[in-house]
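Here the structure comes first, spelled out in C-alpha cells, and everything after it is commentary.
Just one protein chain is left out here, and the rest sit where they should.
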Amino acid sequence: MALADTNSVITDRAASAGLRRRRYAADLRLRIYGIAAITVAIGMLAVLLGTLIVGGAQAFVQTHIRVTFPVSAEWVKADDPAAGNWRNVVRDGLAQVFPDLSAAEQREVVKVLTNNAQFFVRDAVLANPSVIGSTITLDIPAADPYDQLNKGVITRDTAEENRRLNDQEIQWFDTLVERGLVSKPFNWGLIFNSNSRFPELAGLKGAIVGSFYALLVCFLVSFPIGIGAAVYLEEFAPKNRWTALIEVNINNLAAVPSIIFGLLGLALLIQTFGLPRSAPIVGGLVLALMTLPTIIIVTRNALKSVPPSIREAAFGMGASKHQMIMHHVLPLALPGILTGTIIGLAHALGETAPLLLIGMNAFITSEPGGVMDAATALPTQIYIWADSPERGFVARTSAGILVLLAFLIIMNGVAIFLRQRLERRW
Amino acid sequence: MNVMQQATTSPIEIRTPKMPAMEGRAVSVFYGQKQALYDVSLAIERNQVTSLIGPSGCGKSTFLRCLNRMNDTIDICRVTGEIRLDDEDIYNRDIDVVELRARVGMVFQKPNPFPKSIYENVAYGPRIHGLTRSKIELDEIVTSSLRRAGLFDEVKDRLNEPGTGLSGGQQQRLCIARAIATRPEVLLMDEPCSALDPIATAVIEELIDELRENFTIVIVTHSMQQAARVSQKTAFFHLGKLIEEGHTSDLFTNPKNKQTQDYITGRIG
Partner (left out) sequence: MATALNEHIVTSYEDELINLNKAISEMGGMVEQAITDAANALLKLDHKAAQDVRQYDKLIDGMKDRITEMAVSIIARRQPIAVDLRMVVTAIQVANDLERTGDMAKQLAKRTLQIESLALAPKFYNGVKHMTDLVARQLKSALDAYASRDAAKAVDVCAHDDEVDLMHTSLFRELLTYMMEDPRNISQCIHLLFCTKSLERVGDHATNIAEAAFYLETGRQLGQDETQRQQL
C-alpha cells in the first residue's frame, strides 16, 4: 500500500530501503536458524557417538593372562585326551605361578582366569596332542572382574566391601602384572565368539551370522517381489481406482509400526505355518514384509525417473513392451533400485521390535548353521546385553552398537558407491 | 543387357506411378473425449520430404505418431479412419505393430540414444527384429547405417564408446542411423532439430536431403524456414484439421488459405 502511494517519492524510497533491510535481516535470521539446527543435530550425533565410543572402546580390548600349563599324563590320557580332567590342568598351571598358596586359595586364584579356561586348554591340546606330558603356554582371557580391574573400571580406591574383588585378589593380579603375564590385545573374540554368559567370552558372531541369514532371506524374498510389483504397477497396471487403492495401501504399509509385522510373523508364520521360533527364516520373512513397501516405492521412483525419451526410443525402434522394460528401463533404473534396496536392508538390519516378538532374542551360544536354526540378530543381541547384569556387558553393549553402526555405514556407503558408479547420465 | 535393364526397371515403373508411400484417409484421433485430429486425409509421396507445420497442439505430431502407431502407447487414444502403407491399412488387426515400426522408423525431438555404445545403439533394431544372421552382417548394417547418417567417419574409432557422449547433433544423427538400420520405407521425424544449434541443424537438413533418395520422410517442424528448406511437400495443420497441403514452394510463396498465410507469415490468426 505504501508503495502505491506516488505522492511522496522520498518517503517511498526510505520505506523501500527499510523493507529491504528487513528482508536482508530475515534472510540472515533464517540462515542462523538453519546453522543452529544443524549444530544441534550434529551435536547430538557427536554426543551419541562419543558416548558409544568411550563406553565401548574397552570392549574392543580384552585382558589376557599368559599361563604355562603342565599337561601331565596323570590328568590327560593320551589315548582319550578329550575326557581329561582339564580343570586340574588349569589349577596346576596357576599353582606354578602361585606356588605357595593353600588349597582353598588355589581354588580362588583359578578364578583369575575365565570360567571356561579349561576348554581353552583342552582345545589347544587337542589341536596339538604332542604336548601331553610336557607343558603348553596359552594366553587365557581374564575373568570379567579382573578384566574390569585392568581396564580401571574397578578401582582400588573403593572400599573393599563395595568391591567385586578383595585386596587379596587384587594382589594376585598385581603379581601377574609384575611378572609381565598380563596383556591386553585387540578383542577379536568380540567379533568371532558367539554369545556367552561370561562377558569376557561373549561375542557377536552368532548375531552377525543370524543377521546375515535373516537379511539374506529378506533380500531373496523382498527384492524379486518388490521389483515385480513395482514393474507391474508402473508399466502395466491401468490407472484406475483399484491401482490407486493399491498404491495408497503400499504407502501406508511402509508406515506401519514394525512391531505389528512382528505380531503378524508370530501369529502367521510360527503359529499357523509352524516355522521354528527364533529362526532367521522367520525373521527374514518378517523383515521382508517390512522392506517390501520401501523397495516397491523406491523401484517405482527409479522406473519413473527413467526419461520417457528412452521408452519412446525403444518403442520407436519396434521394441515390445517386455523388451523395452528388460533392455532399457530396468538397467537404467537398477542403480536406483539397488541403492534403495540396500538402504531398505540397512533399515531391516537395525530393526529390533519384530525380532523380539518372534523370539530372536534367545540366549544362543553357537552361531546358526542355516536359516532354520535358532539365532539372534545384531540389534536383539545388543538388547540382550543391555539387559545383562554383569559389568563387562555394559561396554560390550556399546561395542555391539558400534559394530552395528559400522555395518549400517558400510551398507550405506555401498549404496552411495553404487549410485555414483552406476548412475548414467542422459 | 537391354533385356536385363527392362527386367530390372519394370517393377520400379509399376511402383512409381505416383502411388503414395503412405496415405491417411479421413484420420481422426481422440484422446478420451477430446478430439485431437479431424478427418485428415493426406498422401505422403514416395522419396519426398513431407513437412507438417502448424502451431503447437494443432495435431501435426499426433498425425505423425499415427503413421507408426506410436499413439498405441497412450491408453486413452483412439484412431478412426485408415492409414495405408503399401496398400494395407496399418490399423488393421493383422498388422503387427512391432513389424510396422521397423518399416516406419522414427526420430524424436530430443536426441535420445540409448545409454549404450554407439555400435549397440545402431545394432539394436536389426537385433530385435532378427534382420541379421551373423555378426559380420550386423557389422555391415551398423557401418552402412552410420555411413548413411554421415556419422561413420566421426565415430569409426570409438564405436564402443557410449552414444550419450556425442554432441547433440551427432547424437541426433546416431538416432537417425539407428532408425535407418532396420531399413524402413518411411522415416518419421518429430522436430529433429529443435534441440540443436544452427550448424548441427544444417548438417541434419543436408542429411535429410540425402536420405530422400532411399527413404520417404515425414518431418514435423516448428521452424517454417526449415520446412521451406528441406521439404518438397508441406501440410499445414490448425486446430486438429489439415488446412492446406501442397508443394512447398507454392505454399510458402502463395498460400491459398488465409489461415495458412497468417500462420506462416507470423500474423495473429
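Each chain carries a letter (A and B) given by its place in the written order, and its residues are counted from 1.
Quick note on the criterion: a residue touches a chain if its C-beta (ideal position, glycine included) is under 8 Å from a C-beta of that chain, and two chains touch if they have at least 3 such contacts.
What you see is a predicted model, and the numbers here were worked out from it, not measured in a lab.
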Among shown chains, those touching the left-out chain: B
Residue of B:63, B:237 or B:252 in touch with the missing chain, whole complex considered: B:252
Residue in contact with the excluded chain [from B:92, B:160 or B:265]: B:265
Residues of subunit B (touch criterion as defined above) contacting the omitted chain: 224-225, 228, 252-255, 258, 261-262, 264-269
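Keep in mind that, in the parts below, only the chains that are shown with their structure count from here on.
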Residue numbers on subunit B that touch subunit A, as the complex places them: 68, 70, 73, 75, 97-102, 105-108, 110, 112-115, 124-125, 128-129, 164, 175, 178-179, 182
Subunit A residues within the subunit B interface of the complex: 238-239, 307, 309-320, 323, 327-328, 332, 424-426
